[in-house]
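Yeah, one chain of the complex is gone here, protein chain that is, but the others are all in their spots.
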């Protein structure tokens, strides 16, 4: 039975705040959405600690995945209406690619765990590898449904996700500088945070996309819409994703899990009596796909609620800081002022904080747009525009705005430390002289020579 | 030190998708937001199982509480700008009521637990009583901050919440047919579900509000804006809050907790080995405020993840149905067809489902608008309009639209049962004759005479 | 050459604030939009004097006509995707109806003149008849383009507009209680006025539409979306279209044109020397289609600018009141208080105003929803819902909300008079006693017994 055979006689819809309706017109897609593996995504926040800075942004990965599917569906429709392939190799859109494109779009984030970035850092997991595993392992519900399309289908879907699928139009639809993934999350995260920065013109960008021989390009008449998307993406990074308070909460989370792992791996008199069953496979370093699929945000915060009362002061304090949202402070530094960090860590230690758990450096950098450089370890596909005579031209060749930001990194490097270090004079206490010394290094949110 | 003394020299803001910015200009309010009790609200979804029907609506009670505060703040500003009291008893707005109004608005939902409605049903808790307890118990962070305003202040705030505060303008600001609470949640839930129904004109309704001697009324020129609000509220109830799929998921949740409680209260060979520590005080019927404040949505779903693997088939199956979103089906019934329910339960039992756990009836009714009736057990304040000559007139006296729906209940009564009962002929199996008989009672989503 | 032969290889778009993009994929449609007859619609405001109450609503009929076309296009797509006809007479959608449906949608308002309602009142024109004339007269650009589809095509399009086209699905698409016309203008007028009242869920209503044998019906699962549309429509009428200030400005316009017509038809010493060339055919009662197509809003206001300086006091004063937006006041009356009107007109005369030009009565009534009544002179098609078993049921049978407003008129009757009559005591002047007497009849914006 082919994918096409499972087309629904009438469309079904999911109401979605971003796209109005997500339209499902195939039984395979519907069944995939109803698997336990996909439903788990409801219990994993899309933006992790960002919701602690932008309280509106508590949405899960579930809606995002539906959204990526919906955008991919619209791309297929647009391509098929305006650029249908007439013969193999004409560089236009072959609609027989629709099943693999839609399925890969829907499932591309299946392997995300709770607070993915931090979780991967502490437990050395890899959400993309796990996504492919869920898709290709015979034991999962997802895999069983995909095999209805054909025995090779799961592997094909997985190959889109690791970019090895032969048709680059499909690969770029799911993963490129202007793909369905980014196109959804910029809009969605802007909506939920309540900011405008991510609100580029989705409809227009979709409309100026065109399949070409080796991927996807854009009509030159839509150049400004693509420009706007690039700028929106940059702004979302600078203002939302790199927000220092969210990064600070992620530092706390990271150190909290690091401490817990340490304690469970070094049992002692001080070790917690409470056993976090669902995390144990990860503390032990032996976990199955099923163990991974049992994790979600609520599991972690439930353990944090227990750890609040732990006998280990650091574990207990960090758990409280995380649950009660008590971020660390931060200051910017650069190559010139980096040499002061050891001194600052020293002062923090002297003030009674274990600097291993209570300080951190964290840099957030992003290339707003980069042209193709074959020497890069992971050369990014560049954005190509199509001129009236059919020739391609790379975006930064025609956009002054993009040219001016291309290749320049945006972001910052921050040193995180306990807010207590900034206490002011009027609270006379024993550590005040240390605090005072510390504060000489901080001016206008930067680390400076004292 | 008075509330006024803690005014901030410059306003602080929380970005909010509904109100743009929530503006905080007092240290007391800021400190209340930063308490662990208030931060816990981030971990309790505003709409419970509704997010399983409208996937966009995963927002927590935290944002809603900020929103209610913000609306109350705007009401105070509007009243103070346009209707400032000149002498006591003139029925205008006395801005010295601002602290108690803002604080009650911010804290009014503090006592909500996870999946409040169901939780209260199973464990006989009362979120409003708990809210008042958190406010007035000396041990809470909230109480300590409130006492900075004065020793009586916590009790005053609590009295606004139970409607006994003497100034009815303040009481109605927080609790009446058109209060800051409803005004926020209608807009907020509409935004997150991605529907329009709740989008009445908040700005206009606020603008036509006026303090009067015994509460709050509306300029008659704003009659249509109030009408629109009434209709929006009705539509949100019918289309969002009463959605049969959400109610079905709540039935499953209710029966799952009921089963768990039964098993923990009747330990036997089959009882689960796993101990849900944070729920035990509730299974045992002895809990403290602290036990209550340790609960959130994630704690419940973490236990459900464990219960999936329980040896008790019902507990395990219901936990999976909840986590994997596999709702019961439902059909409408009325007084005429209610007599068929025992027969239907019988058939469901015969088909192998414990009807105590796999069927339910559930009615959702709402008075769209009701005029004051002193004989009611809880007479609702009616909506009064002010005419140019200052006389009051009750809304349904002038609004044809409201008059036509006043006093009429809207809602339905549903019988819930396993989807399996609707299996069609082409799947030949042992229970098919029972399914067939069952299906004769169901037509057009109604229970009918067979 | 058929319509289909002129399909464009790639879609063209018009950016539209309501629908995002209006998509044109056929050369006939594009050429119709580019005719002088269609471009003239840019110079005729959609809402006439309403823009004098809601300053944001200055949009023209041009955008509305594109919007109606776009909605009809989406209906065709939805019908063709989900309910394609398999054999003649199966009651499903035959996509060969698309050309006539889209064309009729685009052109349905072609005959609107400046301030249509008032213009028709004074000059006895009929915009619907003129629309059909423009479509069927061989001399127009529109007609020439339509004939490319076939010699009968103009007549077919015209017959959709006067409801005599045989396929009632097409007729109801353009003209019924839930047609593309109303669906566009409610959203559009809400957007431009900046109000929410018209913002029902267009996307959802479109999605639950279904072709049936004798027209168009709605899936019962979408009942609430249709309900919401009905209520939105009612609210737009009560709050926007019936706004007393706009009606007052329309009274002034009506009387201004009436006065001008009188003066030009009764030349005398006082007659204006200025000749309003483009209006003369209408003053004379002999006009061609070309004369009509030379009129627009700017032509009228240009003549008003001249009339401001007319020697005729009434013409000059009314022109100034219109241009400078100085509305008449109004008060509500009913059968009981109507007998006071002669007395009020008397007082107004005595105060120096020609009551023929300075007073008016005006009633605005609207049936929010009416079930089919074959005895009505123009029985309205009722709204039918389709139940799961395929049976139809009329909307008010299942919607409490619609049932409660069905058949009840909403609106009011107003008496208009010069604002000067409400002058207060502190301005001592000769007419004050007359004003005082007048004011005894006015209370709370109603006419009352003195």
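Each chain gets a letter, A, B and C, in the order it is written, and its residues are counted from 1.
Just so we're on the same page, a contact is a pair of C-beta atoms (placed from the backbone, for glycine too) under 8 Å apart; a residue touches a chain by one contact, two chains touch by 3 or more.
Model, not experiment: these values are computed from the prediction.
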{"item": "Touch criterion as defined above, residue of C:139, C:194, C:311 or C:433 at the omitted chain", "value": "C:194"}
{"item": "Contacting the left-out chain in the complete assembly, out of A:22, A:57, A:92 or A:405", "value": "A:405"}
{"item": "Touching the absent chain when the full complex is considered, from C:2, C:39 or C:284", "value": "C:39"}
{"item": "Of C:30, C:258, C:289 or C:323, the one touching the omitted chain in the full complex", "value": "C:323"}
{"item": "Chain not shown, touching residues in chain B", "value": "9-11, 13, 15, 20-21, 81-82, 203-204, 207"}
{"item": "For chain C, residues in touch with the removed chain", "value": "14-18, 20, 34-36, 39-40, 42-43, 51-52, 54-56, 58-60, 62-63, 66, 191-195, 274, 277-278, 294, 296-302, 305-306, 320, 323-326"}
{"item": "Residue numbers in chain A that touch the chain omitted from display", "value": "195-197, 199-201, 220, 224, 227-228, 231, 234-235, 238-239, 387-389, 391, 400-401, 404-405, 408, 410, 443-445"}
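As a convention for this text, only the chains that are shown with their structure count from here on.
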{"item": "Chain copies touching (chain A, chain C) - same or different residues, decided at half shared", "value": "same"}
{"item": "Central chain (by mean CA position)", "value": "B"}
{"item": "Between chain B and its twin chain C, rotation from the CA superposition, multiple of 5 degrees", "value": "180"}
{"item": "Distance from the mean Cα position of chain B to that of chain A, given in whole angstrom", "value": "32"}
{"item": "Chain B and chain C, separation of their C-alpha mean positions in angstrom", "value": "42"}
{"item": "Chain A and chain C, separation of their C-alpha mean positions in angstrom", "value": "50"}
{"item": "Sequence positions of chain A contacting 2 or more other chains", "value": "15, 20"}
